[in-house]
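This is the structure I have questions about; it appears just below.
Yeah, one chain of the complex is gone here, protein chain that is, but the others are all in their spots.
When the chains are written out, they are named A, B and C in that same order, and each has its own residue count from 1.
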């Protein structure tokens, strides 16, 4: 009895189920109900909150374009008994609410020595591919992962999206939940009943012996394509999807590198102080002895996202780049032995 | 004819000299003149802008507490002929102006395909040690270094502070200039005439053969202490101060690691997606063959900055931690051979 | 451009409005046909605001725009073909194809850029005004912002900064009734934005945004105030949009039955201006028809150019992050 949902539907289902299970869960953001016309009729939400308002009319709210206020309100509400799920729309808009994330949500528990917390979820669309230009296409999770006190979730499949959203809502700490806009209509099997995918547990989404590929978000798909191509030439890659970049399941990564001896990290974010170099640096520190060749990172360039389709298509890492990176790190000898 | 200035004075001298050289340089921020009393008398600025208003009354401004507006105004002014130096006070306050840095200043040139730019300097006090608590003690430069389009400067000495500020003001792109609050009253020789310390050029502040220590900002001092202690036991460390974290002078770092075979990165920022792991990751990728042992990073913990002096003193890396990291990476055999 | 200068100013305004209208209606059709990438927010219906405000500006004055920026760009004199190429992401676009509809900018024309962030451009405009003031020119800067964007902190802060620094800036609120699907009845609590300006000492007026002459006159007064050292002003202009929030995004289910039809039949700023020009004899219908023909040709040529223009060189991906050294 398998059931297939889109990533978008899976997130929506998690929201609905968690609201059903916990009356303190509230959901808000711009057009999360779907707007109100001049004559007072309610509109229809476009994204994962579609239909929620009909089921939970007292717990889904539209907001004016006041991200600093409503993200801050999520913090205040979370510290006083609610579990808010606030919607930033594009993660790029975190800029206008950043103080409330950086200085309020992330630090509240620490500054209060644990006597309060901010169990909120901040939803944010991210990633390149939709021709939205530099201010609507960023990854930015490295910025959030840098901040102690936050958890940062990057689902790559519908099933994970549902389970991780459930976990994020139930988590006692603030979670930034990244939804890749190019995955919204990707499809996959999703169990119907509520379930939780724990934060901080990586998934080995493809086993392999020759090279570890750590891939994040949409890059998991790209890594799969690359791995399939490499398998054709006898190189078996193991793909690890961390699923949450903070906390990071380093043990699964180190264990994989210990098996394969090689590491390629594929990350759609910008390279400097990014997730790829973070993982590369951690491995160089804690699993150095396992490495039989240089670590390779494949990332977006150190550049904003261009609008033009032809340029944007060259922006995020491609399977071809991943293949090349694996080939560059796995010595030819090994490749041949492996084949 | 040597002359000694504090770091604070050196920055002030750079501001004054560059304003003298270039009539388009303007300086503003909260109390940059020094305030205006109820009866209209002007106050005295506390920091590096002290005295500037007397010399350049038409180009130094106080601002209301409107960081989003005045940082954005710096972008608009920079794109239309001025070279603004805007003062965030504490870098922590970047949160309330972050959109203007992330989405406006950093991306303007790219989105306009190079037909305009935003040559501004954003001054920001950073770092732990002054008992200011979690919202006034952050490092945060990894967040800025992550963003393409920005340059990020971290002077560690008065002489560099002056030269780098001159370079930042003259640079055609937006520069975030980090002033460590615990270095303000540190003293050093500073040439009197205007000069420029180029962005993107690391300094080897101590030559050595056994281990490379890359240290940033105030950590350069800490690394010096550690190196002195290690020298006593026969381990000669080479200290590299990148001076700018974006652009990063990777060549000087790689060259040093190629000489020493070992790398310890000392960074006051938080560890995840931070500067230390960035440098560690880059070396593991591009100078892997030179590494004769695991990279080590010494950073603040993944925690906000605590207020209590006893806790805060344990927050930023100490010389003892650096010594331990060097000892852990440089094998005892080598240490003995070296001694 | 002496020929242009000899035209009656209100006919120049007509040309501007007509250009925007045709540009936008055409983009709507092209988008529906699948020929346009990206996020396209059409300005049709609000032409009187851009045209009226920019009619009160000099060439070297500044405007900072919104995500709904085509009208401002055209009214500020940006090249229509270069804009069309930009919207198509082509080489030769006014931003080399790197910006797209939401980031059209042309600093040579004082167009500081459309902006993907609500109210994101408002502080930039204040900065351009500061620049003019420090450089000692008499340039004025305009900040366009939507009713939704007017709720952003950056807008409120910019009003304060402009007042305190006495900047030559004009804030132009374009209250088109909606922020995405959310009506001002909800997000402005049914109120005007003008009192927010007044509250911080910025002279503010509500303006009929369907009446281009009313807009121009209000703008002229604000611009004169700014140029003469009187500091900032705010115009709260009311004019609803013809199309949905964004092409391909909404079915406008949130709009009342017949709302758009009524808008087009009763509140078409272009029709209103046309009727006035004809009624008071400023223009004859032949003259306007000639303008219409020229505009049609201009936009048609722009679309043709955009279709056949080459893509940007892939190497452009990595340029312009920083100034070339």
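Following the convention adopted for this analysis, a residue touches a chain if its C-beta (ideal position, glycine included) is under 8 Å from a C-beta of that chain, and two chains touch if they have at least 3 such contacts.
This one's a predicted model, so the numbers in the text were calculated from it and none came from an experiment.
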### Summary
Result, missing-chain neighbours among shown chains, is A, B, C
## Note on the structure
Across A:33, A:91 or A:108, the one contacting the chain not displayed is A:108
### Message
Just to verify: which one of B:7, B:28 or B:93 makes contact with the chain not shown?
### Response
B:93
### Task
Write the list of chain A residues that the hidden chain touches.
24, 26, 58-59, 61, 63-64, 66-82, 84, 96, 99-100, 103-104, 108-117, 148-149, 151, 172-173
### Message
Need a quick check: the contact residues on chain B for the chain that isn't drawn.
### Response
30-31, 34-44, 46, 62, 64-69, 92-93, 95-96, 131-136, 301-304, 306-311, 314-315
### Task
Write the list of chain C residues that the hidden chain touches.
151-157, 160, 163-164, 186-187, 189, 191, 195-196, 198-201
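Criterion: only the chains that are shown with their structure count from here on.
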### Message
If I average the CA coordinates per chain, which chain comes out farthest from chain C?
### Response
B
### Query
Between chain A and chain C, what is the gap in Å from one C-alpha centre to the other?
36
### Summary
The distance between the C-alpha centres of chain B and chain C, rounded to whole Å, is 40
### Summary
chain A to chain B, mean C-alpha position gap in Å, rounds to 30
### Task
For chain B, jot down the residues that touch at least 2 other chains.
68, 96, 99-100, 103, 110-111, 148-149
### Query
Of all residues in chain C, which are in touch with two or more distinct other chains?
93, 95, 97-99, 103, 115-117, 120, 153-154, 316, 321
